[in-house]
Every structure is written in C-alpha cells, then in structure tokens.
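For reference, the structure is listed below as structure tokens.
FYI, not all chains are in this one, though none of them got moved.
The chains carry the letters A and B, assigned in the order they are written, with residues numbered from 1 in each.
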C-alpha cells in the first residue's frame, strides 16, 4: 500500500445527510437492513451529541497521529473524520488542539478506532468524538499512512464519502450510493414507529400488534401456570 | 429444554422490596453475606436510578429479542425483567418501543446480559436499564426461549420472583425466600454504619473503631520510619 492522500471524494447530498443524522443511529442501522454498525466499544467522549457527515477516512499507525494532521486539510464543512489503525491501539491520538483546527474548518466530528484526550475541553468546545478509549497517551509523528482510501474502523468497512451517523447509541456507516434510499426507509420506519408507540403506550402488547402469538405457538411455545406443571 | 412461559411466579412482599431498594446494592449485597452480585460489566444505561422489584426472567438466544415481547405480558406493576442469553452477546435487544410497553404495564426496569439502545429516549422516559453494552444492533425474532424459568444473568443464578435491586453500583439478586431476612440485616447494617460514619467524620480511624491494631500486629505487620530501616 503506497501512502497516499486522495483529494476529491464523492459526498452525499447534504439534505440526505441531515435527514439521516436526525433519525439517529438505531433507526438508520435498521433502515439499511441491520448493517454498517461499528463495534460497541465505540463510545462518545461526552454524551448528548447527534451528528451526520461525509467520511474523510484515515489509515494510521498505532501511536502515530501524523496522518490526522494531513487529513484535516482534506475536511470540508460538515465532514466527519474516520480513523482506522493498522493494529489495536488506544493511544490518545486526538485532543483539543486538533479539535480546534477541525472546528475552524467546519468539520462535524471525529470517529477514531483508538483513543482521544482532553475530553473536558472537547465537551466545552462542543466538538463531538467517538473513540474506543479515553487516553492521554501522546503519540509520535514518524510513519506514513493514507487519507481517503477505504479503511476498516471498529469492524466496519468505510469508504471516503460514506455517510457517518453517530449518537449516544454508537456509530453507523451508510455507503454514499445507498444514502437516499436508506434515508427514505428510515423516514418510513419512524412514521411507522410513531403509531406503534402510541398503541404500546396505551397498553396494547407487541405480541398482538406484531401478531406473534400464532407463530410462537406453531414453533412450540407452551404456557403453564407453574413450573411444576412442566414435568407432568 | 422445552420453550415454556410460566405464568404464576411467587413475588416478595412489596414492602420488603421497597426496603431493599431503598438500601441500595452495596448494602443489600453485604447484608446477604456478599452474594448475588452481578458481574461488574453490568452498568446503568443512564445514571441515577435506584430500583427494586420481582424478577420476571427470560432466557433468549443471542441477537433474538422475541422472548422479551413474550415476557412483557407476564410483567406486573413493579416487576423487573431479567434477561439471560445462551451465549455472550451485546446486541441491542431492547429500545424505546419496548420500554414504552413495559412502562405501560408498570414494570420498574430491565436488567439484560446483552445490549440496549435508544439510551437518550430511555433516560427521557425515566425507564431504567442495566446492560452489558449500549448497542444499536437490531435483532431477529426467530428462535424460542423461555420466560420465568431459572436463568443465569451476568454470573448470577436468578429464579423468577427473586428480588432484584439495582443502582449506580450495579445489580444484586436476593432469593425471594431470603428477602425479609436480608432486608432486616440491611436495616441493622445501615443503622450501624450511621454511627461509624459520624466517628470517622470526626477523625477517628477505622484501625481503632474496628480494633484492627492487635490482629495486624499478631499477623506480623511491622512499622518502620523509613524503607531503609527494613533491611537492618
């Protein structure tokens, strides 16, 4: 793999990205058929943020944040930097100085399969980060990586320009070519859930709303009054 | 194991459950002889809740939340659903729709040895969940499990009707037959701690209050002014 920076990447329609961000991770993940979800160790550095954006991808060496500096230049307003590393690592590759720089460029946030630090500053600045660890471990600037090539981040293959949605539930990635379709499916899902929510709140059971009783019975689920009835 | 739903389960006296809930996890755990504590990976989806209730138990397949729908029907006001899975899993088996349904039935909360999602909604609704992970990963409805049979959840054997107490320190389970005795022991423990707390706050040392100096000396603990004195 030659170290390379790709300058021009496709980006999804901002209106679509905004729609996806507004629906949140769980809905978008379901709407695209339960795929694209990063591993559960990816947690927000501070709670409450909910964002969407186009992925500017980075492949970095463990403990080396040189390529993040390179990648910041490639970020446009609304972009989310997505960092994969070549091996499991939790070092604090990102802190308040880099966040200042990304914010100055209008970037929306960072998703990194490693550590971040200065979490109090990040929260104060309102710059959202999802990472596998909080770590003050400083990093070197010694080895090249690449920017805007396909990477794997927290178990998900991410291409430059894919739509990333992140909130307190985690991080999900939508291929850019699917973004419009998934946004539409998410919209319908939300509409559909509204009605379900009202019925459930009124005391109806999912068993009845989703018509589960018959298939459960067919598969052999039995009801007994007492566990002792089971052995009879 | 035949898939079965048991309808009638013993429940502890609500007054006893309320007492246990009020004392919290650490005190109840100590009061029953340091047993019944779930593994430390069980964390609240949002901080601050402190609840007690009777366990409605569920045994589910990994990545399949069908039996949770079944179990909701078995919940009565104040109950806590306790979900064990047949293998390690972090998928988001529970979210805001199910929480809406459980709340409508008056259930007190959920304890699940897997993942939950929609954490922002859960907090807004005030529905408390303890889980091993936050995960938006959607689940299927394909395989039967059981409701209200004995399960193992996060390392603890839980029988239907056992009293579950959960707070920011974790989750503890009290067998229903022991509930009254443990509540009484917890009450005495709290009373006893009040006095200790006052003395400690006034500067007395645990070494003196608990009369530890003599046994420590007997076992051979020595005091030196400097580490260099040790080799003399």
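Keep this in mind: a residue touches a chain if its C-beta (ideal position, glycine included) is under 8 Å from a C-beta of that chain, and two chains touch if they have at least 3 such contacts.
Quick caveat, the model's predicted, so the values are computed rather than measured.
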With 2 chains placed, the number the full structure-file assembly comprises: 6
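Going forward, only the chains that are shown with their structure count from here on.
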Turning angle required so that chain A lies on chain B, C-alpha fit (0 to 180°, nearest 5): 120
Centroid distance [mean C-alpha coordinates] between chain B and chain A, Å: 30
Parts of chain A lying in touch with chain B, wherever the complex brings them together: 25-26, 29-30, 34, 37, 40, 43, 48, 167-170, 172, 193, 196-197, 200-203, 205-207, 210, 212, 216, 219-227, 230
Residue numbers on chain B that touch chain A, as the complex places them: 2-8, 66, 69-70, 72-73, 90, 92, 95-98, 100-101, 103-105, 115, 117-120, 133-138, 141, 144, 148-149, 160
